[in-house]
Every structure is written in C-alpha cells, then in structure tokens.
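Here we show just some of the chains, and they stay where they sit in the whole.
Chain naming follows the written order as A and B, and within any one chain the residues start at number 1.
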Amino acid sequence: MTPVMDIPALDAFLMDVFPQVAADFAVEDVTEDGVIVRLKVGEQHLRPGGTVSGPSMFGLADVAVYLAVLSRIGPKALSVTTNCSIDFMRKPAAATDLIAECRLLKLGRVLAVGDALLFSEGNAKPVARATLTYSIPPK
Amino acid sequence: MTPVMDIPALDAFLMDVFPQVAADFAVEDVTEDGVIVRLKVGEQHLRPGGTVSGPSMFGLADVAVYLAVLSRIGPKALSVTTNCSIDFMRKPAAATDLIAECRLLKLGRVLAVGDALLFSEGNAKPVARATLTYSIPPK
C-alpha cells in the first residue's frame, strides 16, 4: 500500500471534486497505513454550546477514509461510501479543530475498508471512532 | 409508546434547540411506532451531479430518530447520539427532497434505538438505511 498521491495532490483533488466543502479540510499527513486529516471547525459545524455537530464528525471520517483510499489507488472520483459505523464517545471541545487519524485496513479489488479515530486537537482521548467501506469502480 | 408530542410541538422544539438547521427539516407525521421526517434539499446538501451528500443523509437519519425518541419521552434536549450504522444503497435522485421513515425499536431507561429508511421522494426503493442509538439523560 505505497502512497501514489502526496499531500498537495490530495488537497488539489479534493478542491477539484468537492469544491463546496474542500476548504473545510486539510490533509495533515500521509502515513504508513493511511492519512491524517483536519476539519477546520467553523460556525457551520457547531451546535449550541460550541460543540461540533454529528454530521460534521461523520463528514470528516468519510473524507479521511476516502482520501486514504485515493492516496493508494490514485484519483478515482467515482469511489462511493457503502457503509459507515460511527461511535460518538465524548463531547468535542468547543470551537476546536478536529483531527482524524485514519488507517486503511483493506484495499481489495472492489471494496476498501478503513477506520478513523477523531480527536479535538490537543486532547489525547478520542471524541469518536468510525469505520467506513468504499466501493471501488471497475477499471 | 404513546406519543406525547405532535407535529407542531416537534417542529417548534427543533427550531428552539437546533436553530441553525431546523429550517432544513419538517416533521411529516407521527406514526404508530415512530415519525416521518422530510429533508428539504437545498444547495447546501448537494454534491456534483445534483446528488445529496452523505453527511446530509446522516443528518436526516440522526434528526429523525432523535425526534422519534422525543415524541415519546417529551422534550429532553440533552439526549445524545452514541452510535450510528448507515448503509448507502442507491444514489439519491437529483435535487429531490429526502423522506425518512423512522421506527423506534427500543425505548429503555438509558438507551433508545431506532432505525430509518431514507427515500428520494416519490421513489419506492430506499437510498439508505440507518440505525441509531441515543443515550437518555437521567431524570
């Protein structure tokens, strides 16, 4: 699972295919077995009390696993999420960026599976965990 | 599981506690075992090609089960999602409202479980299904 896309390539791809939301995310690293992605938390991600909304956490996990897959197979915009399980374990810190540490667990011919731990930046205990399955289009 | 909140009460509660997103949703019905909720699909929910984004579908399922729980226990803003599993099964129709049919499967002292089928309005085949667990605050 050697990477075939680096940080600038992943950021550029995201801007190209998801222009509405790409500015919310930044690829922090391409790691040995996945990627690290930041959600730049803004007003649109918050709930009363300053906490980050569930759909925003889901969106971060979804983007992180998507980029982990693409970082290994190259830009294939047609990959689609087929399944996600997500556990919300702690309340995110108020108005603090979220960091997703994603590892790719399987990269098959038709399915890829990755999981992610989500942290409020600077906190050691994860606020959420998620596993996602992506369907990879045939060549 | 007799309802203790009706459609106007649920809509008003949503506007009160989630003012940022309440206008996106409308309670269509309080049913024998749950609720039916509409996502009024707008620009902010779309992806290229006009399809509805994954986070928007997650958000609809989350709100639907939340309202199903509240419709039976009354307004308790502190109920929080602890787990969600969601399967994306078909591509939603372009720029069409989504309808979530939610049924409450368990309403315990500390945990509630509900599932939802999501449809593009007017289509008989579901685009997604989801199950969510809510933690209910002690009295």
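General observations
Throughout what follows, a residue touches a chain if its C-beta (ideal position, glycine included) is under 8 Å from a C-beta of that chain, and two chains touch if they have at least 3 such contacts.
Owing to the predicted nature of the structure, the values given are computational and were not obtained by experimental measurement.
Depicted are 2 of the identical subunits; the complete assembly encoded in this structure file consists of 4 such copies.
Here is the rule we go by: only the chains that are shown with their structure count from here on.
Taking each chain's centre as the mean of its C-alpha atoms, chain A lies 23 Å from chain B. Of all residues in chain B, those touching chain A in their complex are 17-18, 20, 44, 46-48, 53-56, 58-59, 62, 80-89, 91.
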